[in-house]
Every structure is written in structure tokens, then in C-alpha cells.
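What you see is the complex with one protein chain gone and the rest in place.
Chains here go by letter, A and B, matching the order in which they are written, and residues are numbered from 1 within each.
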Amino acid sequence: MLKEYLAISMFFIVALLIPVAVIFISRLVAPKKTTPEKEEVYECGVDTVGDTWIRFKTSYFLYALVFVVFDVETVFLYPWAVQFQQLGTFAFVEMFIFIAILVVGFWYAWKEGALEWK
Amino acid sequence: MQTQTYELNMGPQHPSTHGVLRIILELDGEVVVKATPVIGYLHRGIEKICEGKTYGQTIPFTDRMDYMHSMNNNLGLCQAVEKLMGLEVPERAEYIRVIMAELSRIASHMIYAGALVNDLGGVTGFVFLIRDRERILELFNKACGARMTFNYIRIGGVQQDVPEGWVEECRRFVDDFPEMMHTYNGLIMGNEIFQARMKDIAILPPDRAVAMAASGGVLRASGVNYDVRKDDPYGIYDRFDFDVPLGTKGDNWDRFIVRMQEMEQSIRIIDQALKQMPEGPVMAKVPKVIKPPVGEVYHHVENSKGDLGYYVVSDGGMKPYRWHARRPAMVNLQLLDELCRGYKIADVVAILGTLDPVLGEVDC
């Protein structure tokens, strides 16, 4: 069991090392001729106006809230799904009540317009 | 929550500004607050240059205005000068002119539709349209040796007669056209995502369209029945039977579909012209040195972008005293800000596409 997770961490470490190595190698091979124009921000060939890091209106704040609800639900649903066939009627009904509560919440969010991208 | 608007330059080097148009977008998140087109990146001063050229020498400059619909640009100028001189054009030349202008219109609309679909992310539609447009360009190539800037229609007629077998090849294109249209119907117009992207976006009411002097497909999409070919027939357009497709709503979808239907109408005109075309000379007796009498003329034709007008003033010399073109694409482009406000960045490229600016003509 632990062995498997050790293997997974091995995967992660190597996965992080590969891009570092590749970028390093390409730095060795590639030419290096920087000009001030090259280092400019690309905005269709003209100078950018104003700051980029601003308070950006993303419209997905409400989506994010609904997402968190459903993502947490996933954490509950997966173990339930695995054990579903063993748990019998009680778990079956219980989970449906759980989902039903969520669906009501979802319906409320929908009705209130949280799912509209404005 | 209080958010900040920001300015974004779309263009001049942008994948979907159809050349070198620059739009300064003021955005709130993804929503457009204001869109300011900045033009002039392709300005060559054609009008001023033409004052220093003889009348015949100005024709190639019209090719370089709306380079998607050059034949019609040639036609407009030549007819304006002919009107000034009181010149009669031989029958066969008139028919060739109509066929060329309408073929060119189809080619222009194909680029229009293709670029629009491409801007919406459907690359395949673009490729299919370009593939079929290639046949038209090949026809032009055979007639005058050029695929884009033709200088084919001359004062008094056309440069030369179409070569042998050309009429048959043109006929084959006309016959194959319904099948092409069927492909586009399936791939582009029938696609639900495409419809959802186009319908009910950027509605232009007819009174605004008229007030902003819009013309061509933009105007007709709003339901205003105005087509120079019908309302002020030039050349021999009164001899042909064709309809003017009209939109009902004036949204992006109407602006798109009106042009697609116009292609079918152009095919009808070509079909009739090919049947009626007589034999005969293709050039009138024109003096070696063209010196129109003193006077001025305004002549307009229906370009694929709209109402293209030429205003030519002659002082009796070899060169025009004043040479001016009313460029429909530039006039239509004024609508951009009005149409874009409140829509998203993704809609800006669609709206720009439906307005169909060709920067060579906008900047002139």
C-alpha cells in the first residue's frame, strides 16, 4: 500500500524534473539574442495601455460557490458509489435524500440567476 | 463588487481583424464597454495618387481598394468615366462585365463567410469555401491572367475576350454551385453552435442602419430593400431576373444569411447572362488618349460590401482633376462601436466579420 504511494511520488518527482531538464537543454542549444522590442508584452503590435493586474470582473464567483458545493458532494458520493451494492436500502434512501437536498439548492441557485454568466 | 475596466488593443496584428484594423476595446471583464476602430494602417493615398495618373492608369488602383471584389471596383470606375465621355459599350463586353462582377461577388462572399466561420473557430468551413473560391479565381486567371488584381474591365469594354472553353467552364461552375451550397448548409449554417453564436447578437434596427448610411448586406439584413442593381440599375442589370434577399431582424445571423442568399442570386444572374451572351467585339472605339469633356460625374455600383460610388471631376485634360470613391466598407465599419457595446469579446470578432470590412478599401 505505502509502496504504491511511494511509486506515485516517484512519478511526480520525475514529472517535475523532465520539463526542467528539457527547458535547460533547449537553453543550451538555442540562440540568445534579446532586444528590447522582443521583451515587450504582446498586444497586437502596439504598446499596452494601463495596468494588466487589475480587479478583473470574472463573473464566475457564484459558479465557484456552486462548484465547491458539488465538489464536496463528490467526496461523499464516491465512497457511497463504491459501497452502494453492499449498503442496502437504508444507504440507498439516505443518499437520495442527500442528493435531493443538493438538487433543491441547485434549483435555487438556478432560479436566482447564479448560473447566468453576466 | 467594484471591478475595473481596462483597455485592450485588438489589432493591428491580430488573427481576426481581417487585415490591419486596430480596435481599442474598453472591457469590463469580458464585456465590451466601448469599441473604437483605429484605421489608416493601410492608407496609401489612392485618391491623391489618381489625380496624377491618366484615366486608364487609375483602374489598377481600384483593384487595390476592395481586393476581394476587384472586378466590381473596375466596373464602377470605368462606367463613371464612360458616363462622362458618353461612350457606348459593346453588348458582349457588357455581358462579360456582368459575369465577372457577379463571379467576383461570389468569391468575395465566400471569403466573407469563410473568414467569419474561421473567426468563430470553425476552420474546416473556411477551407471548404476557399477551395470552391479557387475555381472562380481560376476562371479569372484564364480570362485576364491574374487571380486577384485584374485590371480587366477597361474604359470602353474589357481588356480581351474570354478564351475558348471559358464559357463552358463557367457554366460547369454554375451547375456545381447548388452542391457547394448544400455542403455549406450542412457544415456551417446547419451547425447549432454556429447558429447560437450568430442569432440575436448585435441587432441593428432598420432606422439606425439608414441613419448610419449603411449599405449592402448590412442594410438589407435589417430589412431595408435597397440594392443599386435594382434601384438604380447600371450597365445591363435591368435585363436580368433576380431577387434581393432581405433579413428580418438585423442580427448577425441575418447579416450572414443574406450574403449566402446573395450568392445564389448571383448565380442566377450569371446563368442568364451566359445564356444571353452575344458574339461580337469586346471593346468600343476609344480614342488613344482619353480626355473626357469638362464636367463631373457620380456613378455608383453594388459592391459586395455595399454601395460603392465614384466621383470623378474632369477639367478636360488627360488626368482627373478630382477622383473620389465612396467606400461602403468604411461607412459600414462606423457601426462597430454601436453594435459591440454590451456584447462579449467573442462577439466582437463575429460582429466585425459580419460587417465585412476589407482594410484595403477602408483605408484606401
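Heads up, the rule we're going with is that a residue touches a chain if its C-beta (ideal position, glycine included) is under 8 Å from a C-beta of that chain, and two chains touch if they have at least 3 such contacts.
The rule is short, and it goes like this: contacts and distances are computed from a predicted model.
**Student:** Which choice in "Integral membrane protein", "Oligopeptide ABC transporter (ATP-binding protein)", "NADH-quinone oxidoreductase subunit H" or "Rod shape-determining protein MreD" gives the name that UniProt lists for the one chain left out?
**Tutor:** Result for the unshown chain: "NADH-quinone oxidoreductase subunit H".
**Student:** Write down which of B:Pro15, B:Gly45, B:Pro163 or B:Pro178 is the residue touching the left-out chain.
**Tutor:** In the full complex, the listed residue that touches the missing chain is B:Pro15.
**Student:** In the full complex, which bits of subunit A touch the chain not displayed? Write them out.
**Tutor:** Answer for subunit A: residues 1, 3-8, 10-12, 14-16, 18-20, 22-23, 25-27, 29-34, 38-44, 48, 52-53, 56, 58-60, 63-64, 66-67, 70-71, 74, 77-78, 81-86, 89, 92, 95-96, 99, 103, 106, 110, 115-117 touch the chain left out.
**Student:** Contacts of subunit B with the missing chain: which residues?
**Tutor:** Its contact residues with the unshown chain are 6, 8, 14-16, 29-30, 117-125, 127-128, 131, 187, 191, 193-194, 196-197, 344-349.
We take it that only the chains that are shown with their structure count from here on.
**Student:** Based only on mean CA positions, could you tell me how far subunit A sits from subunit B in angstrom?
**Tutor:** So the centroids are 46 Å from each other.
**Student:** Can you tell me which positions in subunit B touch subunit A when the two form their complex?
**Tutor:** Residue list for subunit B touching subunit A: 1-4, 6-14, 17, 22, 24, 28-31.
**Student:** Spell out the part of subunit A that touches subunit B in their complex, as residue ranges.
**Tutor:** That would be residues 43-46, 48-52, 54-59, 61 of subunit A.
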